[in-house]
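Yeah, one chain of the complex is gone here, protein chain that is, but the others are all in their spots.
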Amino acid sequence: MNAPAYNFAYLNEQTKRMIRRAILKAIAIPGYQAPFASREMPMPYGWGTGGVQVTASVLTPEDTLKVIDQGADDTTNAVSIRKFFVKTAGVATTEKTEEASVIQTRHRIPETPLTEDQILVFQVPIPEPLRFLEPRETETRTMHALEEYGVMHVKLYEDIAQYGEIATTYAYPARVAERYVFDPSPIPKFDNPKLDGCPALQLFGAGREKRIYAVPPYTRVKSLDFEDHPFEVQRWDQSCALCGTRESFLDEIVMDDHGTRMFVCSDTDFCAKTRGER
Amino acid sequence: MSPLLAVDNLSKLYGARVGCREVSFALWPGEVLAIAGESGSGKTTLLRCLSGHVPASSGKVHYTLRDGRSVALDEMSEAERRLLMRTDWGFVHQDARDGLRMGVSAGANVGERMMAVGERHYGRIRATATDWLKRVEIAEDRIDDSPWSYSGGMRQRLQIARNLVTSPRLVFMDEPTGGLDVSVQARLLDLIRGLVKRLDLAAIVVTHDLAVARLLSSRMMVMQQGQVIEEGLTDQILEDPQAPYTQLLVSSVLQV
Partner (left out) sequence: MSTVLKIENLSKSFLLHQQAGARIQVFEGLTAEVKAGEAVAVTGPSGRGKSSLLKLVYGVYRASAGSIRVLSDGAWTDVVTAPPRGVIGLRRDVIGYVTQFLRVIPRVPAEMVVAEPMIDRGIAPEQALARARMLLERLNIPKRLWHLSPMTFSGGEQQRVNIARGFAAHFPILLLDEPTASLDEDNRNRVLELVAGAREEGSAILAVFHDEQERRRACSRSIALG
């Protein structure tokens, strides 16, 4: 399958070295957005070009790759990226979280706890958490440098003032290792606690914005909140209609034109495992 | 007691063009100094140098911190200077849109400085913001409205509340009533005068309007072509102006 026209995992070795240097820098300064010379990839921006470049740079021929999109292994984005690496790197793939050594994800962290032997690669659309209130890049960099993060709470304040609670439900900002405030990519805030003290290495790639950042294993990640409005994750009254679990993040699926709906696990692998179907 | 702000031979040159030249003065706690002069006289440039927005070409500005230490602005780190600017200092822009965060509510505008210095209790932030809106005569039920829905006068009052919430000791004002209707101006001036007096604020007010200087300030400097040509007590300058330009300026005011 491996077309000889490609170098292993598509990128040439110099590019991978450049990206690895950015990754090392990102790991050395947890939460810091390290710039890198993002390449044109054979897919459009917004389809995970940042994540794909990070994955390509950390992948070895011995790795087993899992790709998920919104928790599912069988969605278009996940299937395309998995095929891309099968074609260009010839690595083994899996849908089982515990069998994967590298997991590229869009918008979720798997429900199955990760281990020290795994790398989780996030696809990031907008890496700058301060962008909402400050459009100038020079200014946001200074704000990070000087730890001027008061403005992040302005956003949360607005939520409570408008909705009576912190209504931000995804891309929920957090502070890494008590230093940099970062955007954990558009994962639901349900997943934020999984970032904290995670044994796996977590890498974040933003292709269009040309930034890589990282949460090294066992790093403290604290979601921002107010003393009188502490951080909380989503809860559901329902359990998964397929596997019956109450512990996972649920997707709401509308079944027909009469508004019948069903709640199922967003993590398809976790759901299958709970059902004992694999 | 030492002066709050001591300015020594401050100049700002833009190439060969003079922004302001060899300005020296001392401002004491609780004093309000007006800087008057027509457009292009260098008063706004001077204000921007004093407030650390642009670096001076030469000269020194010393500021006395709350703990009594005197610091030279150009020797402070950027972190220290920015902290000073959002705690101990305020800056009221002529155009409120430059001084407000127009994308968030009035309450968030007032609360931002509190959050910037580490306040993490929503209830307290909300209560303080409400209190400050009242003090600048903005109805409590407008707290969650966007500043876009405010009138010019309200925006200016909101900007003042946003600045004063951290109890600064020094406030810079650049034509604070410029561009407002006369009736709105009077109310705003009156409010500023009351707040300055009650909070014992020191202020430097740049204005081309001598009535603003008369109402707000106890001392005045008159600038022309980048230089201070006359300074003294405000009533002294207005009633017994010495320099030809000051006499012209004072005599040009229409008597109503």
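First chain written, first letter: the chains are A and B, and each begins at residue 1.
One rule holds for everything that comes next: a contact is a pair of C-beta atoms (placed from the backbone, for glycine too) under 8 Å apart; a residue touches a chain by one contact, two chains touch by 3 or more.
On a predicted model such as this, the values are computed, not experimentally measured, just so you know.
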Q. Which chains here would be touched by the one that got left out?
A. B
Q. Looking at B:70, B:167 or B:218, which residue reaches the missing chain?
A. B:218
(Q) Just checking the interface: what residues of chain B touch the absent partner chain? (A) 28, 31, 186-187, 190, 193-194, 215, 218-219, 231-233, 235-236, 239-240, 242-244, 247-248, 251
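The definition used in the following text is that only the chains that are shown with their structure count from here on.
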Q.
Need the CA-centroid distance for the pair chain A / chain B, whole Å please.
A. 46
Q: Under the touch definition given earlier, write down the residues of chain B that touch chain A in their complex.
A: 78-79, 82, 101, 103-105, 107-108, 111-118, 120-123, 125-126, 143-144
**Q.** Sites on chain A touched by chain B in the complex
**A.** 133, 142, 146, 148, 150-151, 153-155, 157-158, 160-162, 225-229
